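For this view, one protein chain was removed and the others were kept in their places.
Entry: chain A
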Amino acid sequence: MSTLLEVKNLKKHFKTPNGMLHAVDGVSLKIETQKTLGVVGESGCGKSTLGRTIVHLLPKTSGEIYFEGEDITNIDKTALKALRPNMQMIFQDPYSSLNPRMSVFQTISEPLVINRVETDRSKLTKRVFELMDIVGLSADLANCFPHELDGGRRQRIGVARALALKPKFIVCDEPVSALDVSIQAQILNLMQDLQDELGLTYLFITHDLSVVKHISDDILVMYMGKMVEYTSSSQLFKNRLHPYTKALLAAVPIAEVGAKKERSLLKGEISSPVNPKPGCRFASRCAYVKDKCRTEEPVFEAVTEGHYVACHYVKEINQL
């Protein structure tokens, strides 16, 4: 297994009238080829910003990004253009991520035309129909416009467009959140099949914990721009260590009768990531908070083999 993408201490801060907004604050991660890393967190935790910064849709504040062992942190425009075919993105909302004035054919062929991959018209047509076939869009939809299609089909266009340049790595930003459950399952299965067939690597951003459990090999939990917990998917769901992860997983409503009656209500709400206070960012909502949490920032370190947690009292809380 080789590492496809590595991110070291990535930071992305936004200037706002009220001060610095720490959207992503020191995230480090590694994704192996053909694996899926799930990033979960609530709205405003910086997960989308993380994905966008990695594919250079947003300039980073500091940190390093390596792709296939090469430093791509500060690459110039030409090099970035050459790199883009390898890193693609699937967006959340299939209603706003497609140009309403471009037909399905135009949308899928656009990356091929821009990057001059297929200059021959008949080859281009062939490739577009091939892509439509891969994602399960029937060929007679080629001349349809997005408004004629439902959410599931639109998201398939988004997937086809991302696949057009044969990328190695795709950032999927909430690709199924806007879809109904029965359609969501179709798209998740499609993405898994494509991963196996084409050897894709995914960074899968979502707020839906059941989805992330289903699709990921490793999971990174984020809270207000910080990494909270990072481990394999099975480990996280069996043995979560951070108080935030515990509360988050306990909050998911389960579709079984009497699956859960006790609520471990998390107090309050996510506070503002603008000029965050010192100490642990979860301190104001944490049930186990102590004085140290409010003054000193916890270190993100391995508690057991391959299981990273940022909490001062992780050992006490879990009786390790």
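Criterion: a contact is a pair of C-beta atoms (placed from the backbone, for glycine too) under 8 Å apart; a residue touches a chain by one contact, two chains touch by 3 or more; residues count from 1.
The working rule: contacts and distances are computed from a predicted model.
Asks: Out of "Monovalent cation/H(+) antiporter subunit G", "MIP18 family-like domain-containing protein", "ABC transporter ATP-binding protein" or "Cytochrome C", what name does the UniProt record list for the absent chain?
Replies: In UniProt, the chain that is not shown appears as "ABC transporter ATP-binding protein".
Asks: So one chain is hidden, and I want to know which residue out of A:211, A:280 or A:293 touches that hidden chain in the complete assembly.
Replies: Selected residue, touching the omitted chain: A:211.
Asks: Using the touch definition from the top, which of A:36, A:53, A:107 or A:184 touches the missing chain?
Replies: Of all options in A:36, A:53, A:107 or A:184, contact with the hidden chain holds for A:184.
Asks: Given the contact definition stated above, which residue among A:256, A:291 or A:305 touches the chain not shown here?
Replies: Selected residue, touching the omitted chain: A:256.
Asks: Name every residue on chain A in touch with the hidden partner chain.
Replies: Interface residues of chain A facing the absent chain: 42-43, 150-153, 180-186, 188-189, 192, 207, 209-211, 213-215, 234, 237, 247-248, 251-257, 259-260, 263, 265-266, 269-270.
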